[in-house]
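One protein chain omitted, others in place.
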Amino acid sequence: MGGKSEVPLLDKNGKRIDGRDLEELRPVKMEVGVLKKADGSAYVEWGGNKVIAAVYGPREVLPKHLANPYKAVLKYRYNMAPFSVDDRKRPGPDRRSIEISKISREALERVVMLEYFPNTMIDVFVEILQADAGTRCAALTAASLALADAGIPMRDVVAACAAGKIDGKVVLDLKKEEDNYGEADMPIAISPRTGEIVLFQMDGLMTKDEYMKALRLAVEGARKINEIQKETLKDKYKITNLSGGDNNE
Amino acid sequence: MGGKSEVPLLDKNGKRIDGRDLEELRPVKMEVGVLKKADGSAYVEWGGNKVIAAVYGPREVLPKHLANPYKAVLKYRYNMAPFSVDDRKRPGPDRRSIEISKISREALERVVMLEYFPNTMIDVFVEILQADAGTRCAALTAASLALADAGIPMRDVVAACAAGKIDGKVVLDLKKEEDNYGEADMPIAISPRTGEIVLFQMDGLMTKDEYMKALRLAVEGARKINEIQKETLKDKYKITNLSGGDNNE
Amino acid sequence: MGGKSEVPLLDKNGKRIDGRDLEELRPVKMEVGVLKKADGSAYVEWGGNKVIAAVYGPREVLPKHLANPYKAVLKYRYNMAPFSVDDRKRPGPDRRSIEISKISREALERVVMLEYFPNTMIDVFVEILQADAGTRCAALTAASLALADAGIPMRDVVAACAAGKIDGKVVLDLKKEEDNYGEADMPIAISPRTGEIVLFQMDGLMTKDEYMKALRLAVEGARKINEIQKETLKDKYKITNLSGGDNNE
Amino acid sequence: MNRENETLWTLKSEYVHRLAKQGLRVDNRDAFEYRDIEVTPGYVTRSPGSALVKLGNTTVLAGISMDVGTPFQDTPNEGVIMTGAELVPLASPTFESGPPSEDAIELARVVDRGIRESKAIDLEKLVIEEGEKVWMVFIDLHILDYDGNLFDASALAAMAALMHTNVPKYEDEKVIRTESSMKMPLRRVPVETTFAKIGDTLLLDPVLDEEKAADVRLTIATTDDGYICASQKGGSGALTVEEIEMIIDKSFEKGDFLRGILKDNMKG
Amino acid sequence: MNRENETLWTLKSEYVHRLAKQGLRVDNRDAFEYRDIEVTPGYVTRSPGSALVKLGNTTVLAGISMDVGTPFQDTPNEGVIMTGAELVPLASPTFESGPPSEDAIELARVVDRGIRESKAIDLEKLVIEEGEKVWMVFIDLHILDYDGNLFDASALAAMAALMHTNVPKYEDEKVIRTESSMKMPLRRVPVETTFAKIGDTLLLDPVLDEEKAADVRLTIATTDDGYICASQKGGSGALTVEEIEMIIDKSFEKGDFLRGILKDNMKG
Partner (left out) sequence: MNRENETLWTLKSEYVHRLAKQGLRVDNRDAFEYRDIEVTPGYVTRSPGSALVKLGNTTVLAGISMDVGTPFQDTPNEGVIMTGAELVPLASPTFESGPPSEDAIELARVVDRGIRESKAIDLEKLVIEEGEKVWMVFIDLHILDYDGNLFDASALAAMAALMHTNVPKYEDEKVIRTESSMKMPLRRVPVETTFAKIGDTLLLDPVLDEEKAADVRLTIATTDDGYICASQKGGSGALTVEEIEMIIDKSFEKGDFLRGILKDNMKG
C-alpha cells in the first residue's frame, strides 16, 4: 500500500485502469484435476494471476513426531515461482510466504474434516506461476478446489476475495497497480454456507465506514468466486454434493 | 584487544575513565525470580551490562537421541539481543556466541549435580539486553543464580569476573572502552567453595607476572561477585543453604 | 570450457604446455593406508592434483530411517579444501560438489558389494587438497583405493580419467589451463574388468568423431590408471586378489 | 512442539470455556479490560531507542537500531523500516532455538504493518541523500516472558521505543552514535488491540490460557486520527461480519486507552 | 524418501523389465519414440520469456528473469547465465520441500551445460558496459508434474523460453521491463535427449516407471550444427562404448525432431 496518489487509478468516469467498475471482479477461470501425480489438483486464472494447487493425502506423517492421534495434520505451502514477479524471487520460503501459508492453513482447518483421518497428514501445495495481486486469495480458492478434487471431506468449500481502497473509493479485487499505488487492501476468505470469515487481513488506511463497506464487498466477491467453484466442480463431477466428490482418476 | 593506546584509559591520578580504581568492580545489581514462565530466572546489571537468565528443567530431552542414561544433559545458550550493541547484531547464533555458550556450559557442568537427573535436559538461556564488556561473566553469574532459583542441586554457585590490562596496568573488570582499546582481557569463573577455576580465557599480551596478577585479581573479583550472589539468594529465600533453595513461587 | 583460443595450448610441435604429448597422462603417484583413524584410506597425486580419500564402515546408519534392509547405504562426499583453488572456496558443499558426489557414488554402487552389508552405511570421504583439473577423476580413483584398503568387497576397482579437446585436438587428461581455455572435457570412469563405463560426463563442443575418439582415449587412460592402482595395492599387500585385501592395521 | 501435558491443556481449555460462557475470566478481569500495563521507555540506555512493556506477565523489550543504507529502488526518497521478532526460548517452555517460527514471523509482520501502513514514521525525513543514503530503522522485538497477547504488548513496545528514539548524527560518511540529529520523525500513533473468541464470547487481551483455548484471534491496529491501519485474524476459528464490526468499535476505544498510556509515558 | 510401497515398486520394476526384454513399453511406444510433446511459449505473459512443456504427463514450466548485474571477473565482456530447478512437492509424492535435492541440482546443471557449453546465447551481446554491467539471464525450471524424463522436458522448455525472450530496455540506470531492446541473442539450438537402459534394452524418453526400473540413464545434448555439447550418465548401472556410440546417433536424429517442434512453435 504505497498510497502514492500521483498515479491516477480511476478515470473521470470512475472506471478502473483495466476498465472495470468499482465492484467488479476480474475475469476468473477455474479447472480441477489438472495434474496427474497429485491426489487432487486445480488451476485458477484470476486476472493476471495463474495459480496451481495440488493435494496429497491423507498420507503418512513425516516427521513422525508431528502425528496427531485425534486428527490429520494439515500443511499448506504457498510458493512463488521465481519468474512469477518482475524482480526474480529467490527460490525457497520467505517471511511473506510463511505468513500466508500459516493464515491459509488456518482458514482451511475450519472446514476440512481432519478428525476423520487421525495420524495422517494432508499436504496442500500452491504454486504462483504468475502474480498480479490477490495471489493469496487465488491460491486459497485453488487449494479448496484441489481438496474437493482429492475427495477430502469438507464442511464447505472455502472461497476468497479481496476488497480495497484506491483513489479514495472502496473497490473489489485489486490488481497489481492498484495494490501498489492504492490506499488499502483487505484479503478475506469465507465459508460460504455460513458466511463466516475464515481468513482476514487488512493493511492500509481506512475509516470504520470504508472498512465495513470493504468487508461486505469482499464477502460478496467471495460468494461470486464460490459460485464459479461450484460450477467448476459440477462440470467435472456432474454432481452437486461436493464433499462426496470422488477422486480425479 | 585493540591495544591502540592513542586513547588514554587512565588519568594522571591512575583513575579509570569511569572514575574507578584499578582493582574496583563496577556497580552490580542482582535479582532472582524475575520471570514468570521459567523454572528459575535471574537478572544481573553489571556496569552497563543488562543480562537476564532463565532455567527450564529438568525436562524431556529433545531430540531424544541426545538423552544420557547416566546424567542430565546441560544446555547453555548465550544470546545477544540485536539492539544490545552499537552495530545491530543479526539474530541467531554466531561463532562468538557458540564458543561462549560452550565454555560457559563446561563451567556449570563442574557444579550442577547432573547425575541426579538421568535422561533429562536442563536448559540455561541467557539474553544480553545491553552489552558493556564482560557479558560472558555477567551471563554466567546470572545463569548460576537462575539455576539456584530453579532449585537445581549444585555443589556450588559459580561466580565470574574478568581482569585485564590497560595502559600497562593490570585492572579488574574492564568496561567496553577499556576492552576495545586495552591490551589484554582475562575472563574467569570460579567455584567459590574450592577456589577452583571453571572458566578461563585470556587474550591480549601479558608477561607472566602480569598474567598471574590478573588471574589472582579476577579470582578476588569473582569472590566479591559471589558475595552479592549469596546476599541476593538469601534475601529471596531467607535461608543460607543455597543448593537447597526452593522454587521461585 | 571457455574456448577462448587466444591462449595457445599446443606449440608448433604439437606439444602441450607442460610438454606432454596429446595422449600422455600427467605423472601419477598413489599410496594407500595413509590415515590412522579411517578404516581405509588413499592418497593420489595426479599432475597438480593432491587428493586424499577415507572410508568408514560398514557402520551404523545415521539417520536411522535411511537404513536399507537389503543392502548397505553408500555415501560419497567430494569436498574441496578452501585453499585448493586460486579463489578461496567457501567451506561446505556447493552445487558442483553435490553433483560430483552423486555421480561418483553411482559409479561406485556398480562395483561395491553393498548387498553383503544390509542395514549398514559405508562412507567415502574425499578431500581435494590441491586442484589442477580432473579432480573428480583423481577423487574417484583414490576412493576406490580407499575402499580396497578398508577391505570392502568389490567386484572391481573403479578407475577414472578424462579426455578432452584443446586447440582442435583430442587429448588425454586435461590440466587446469587446458580445462579453462580448452574446447571440451569428458571425465569418465570404468570398471576395468568389463570395460564398462560407470561415470560419464562431457561438456564443450565436439563432433561425433571427436567424441568417440575422446571416449576411447579416456577409457585407455583409465586402464593405465588402473594399472597403477593395482601396483599400489600389490605393493601394500603383496597379494593380487584385491577384493580380498585386508584392513590397513 | 508443546511439551506440556496434553490432558492438562484440555482440562484448562474446558475451564476457560466454562468461565467464558458465564462472562468470566481466569484472572477475574472484565471481557474488555486490559491487564496492568507498565511501559519503561529507554530501558536499553545505550541504544538509540527502546522500551520494556509488561502486560500482566507478558514482557516484551523493543529496541531500535539505526544504520545508514541504500533505499529500495522504488522508494528512493524514503528511509527503510525492518521489523524482527525473536521468541527466545527464555520466555516460554514452548519456544525453541533456531530460525524464526511462523508465529515469530507473523508477530513481526503484523507489528510492522501497524507502523508501516499508518505511515507512523515520516520516512522522507530519514533520507540523507536521495536514492543513495537513507536511515534504516531496525525494530527488534525481544520476547522475555510469554503469557499471551504478544501482539498488543509488542506493538506498544515498538511504538514507545520509536517515540523515545533519537536519530544519530551522520557526518563525514560516519554514524556518530553519541550525538543526536533529531527525534524520530513521527506522524501517527498506531496501537494494536487483540481479541480472542472463546465459544461465542469475545475477550480483549487474552492471557496464555485463554489464547490456547480460543478458536480465533483478531488483531486490529488503529491510529490516533481515526483510521484502522492493519488487521489480522489468527487461529482456525471463524468470525462473523457483525463480530468484526463490534471489535472495530472496541478497538478504537481501547486504542485510545493505550495511546493514553503512551502519552503519559512521554511526559513522565 | 519414497513413501510409496516398496513391494509395489519391485513388482512394477519386474514388469517393466519383462516388457523391455520383448521390446515393449508400458505405454506401447516404440523404443526410440517420444511421448506427445506440447510446447506453449509465453505461458507466463508478464515474464520476459517462458514456456510450458508437456512431455506426456511430465510438465515443466521454464521462466526467464532478466536483471542487470556485474560480470564475473574472468569474463568481463559476457553476460551471465544462472540456471535453477525447483522440484516443487506439488509435482510428485516423492518431492519434498526444502533446499534443492541432489536430483534438482543435477537437473539444473545438466540443462545449464547444454545451453552454456553450446554457446547458445551470444553472451557478448548481453554486455551493457564492459566489466561493469551486463544482463543476468536467470533460467528457472519449475517442475509441475513428474512422470519421468525431466531432463529433456526441462531443456526443451528452457530453450523454448529463451527463443521467445525479449531483453528489456535499460535506460538511466533502470530496467524498463515494459519495453524490449532486442530478442534474446541466440546462436545455436541445443536440445537434450535422454535414454534409459533396462536390462540390455535401450529406450528413449523413459516414463517414471521406466526411469525407476532402469539401471542407468544417459542424457546427450546436441546442437543444430552437428555438435554434441553435453552428456551426463546417471544411475548406478553401466554403459559400453558401443552403447554410447549408438545413443549418440539416435540423439542427433531425435534432437532434430525436437528442434523441429521448437521451430514450428516459433512460427505459430
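As written, the chain order gives the labels A, B, C, D and E, with residue 1 at the start of each chain.
Keep in mind that, in the parts below, a contact is a pair of C-beta atoms (placed from the backbone, for glycine too) under 8 Å apart; a residue touches a chain by one contact, two chains touch by 3 or more.
Just so you know, these numbers come straight off a predicted model, no measurement behind them.
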item	value
Contacts of the hidden chain among displayed chains	B, C
Of C:G48, C:P118 or C:P153, the residue in touch with the unshown chain	C:G48
Residue among C:G14, C:P27 or C:P82 that touches the chain left out of view	C:P82
Identified contact with the non-displayed chain, of C:P27, C:P91 or C:G168	C:P91
Among B:I103, B:C137, B:L174 or B:I228, the residue in touch with the chain that has been omitted	B:I103
Touch residues of chain C, complete complex, unshown partner	35-38, 41, 48, 50, 52-54, 56, 59-60, 62, 77, 79, 81-84, 86-88, 91-93, 123, 125-127, 129-132
Residues belonging to chain B that touch the chain removed from view	1-3, 95-96, 98-99, 101-103, 106-107, 109-110, 184, 186, 191, 194-208, 211-212, 215-216, 219
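Note that only the chains that are shown with their structure count from here on.
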item	value
Remotest chain, chain B as reference, centres from CA atoms	E
Chain pair equivalent in interface to C-E, over half of contacts matched, among A-D, B-D or A-E	A-D
Distance between the centres, which are taken as Cα means, of chain D and chain C, whole angstrom	57
Centroid spacing, where centroids are CA-atom means, of chain A and chain B in whole angstrom	51
Chain centre separation in whole Å, for chain D relative to chain B (CA means)	31
Sequence positions of chain A contacting 2 or more other chains	none
Interface hub residues of chain E, defined as touching at least two other chains	100
All chain pairs that touch each other	A-D, A-E, B-D, C-E
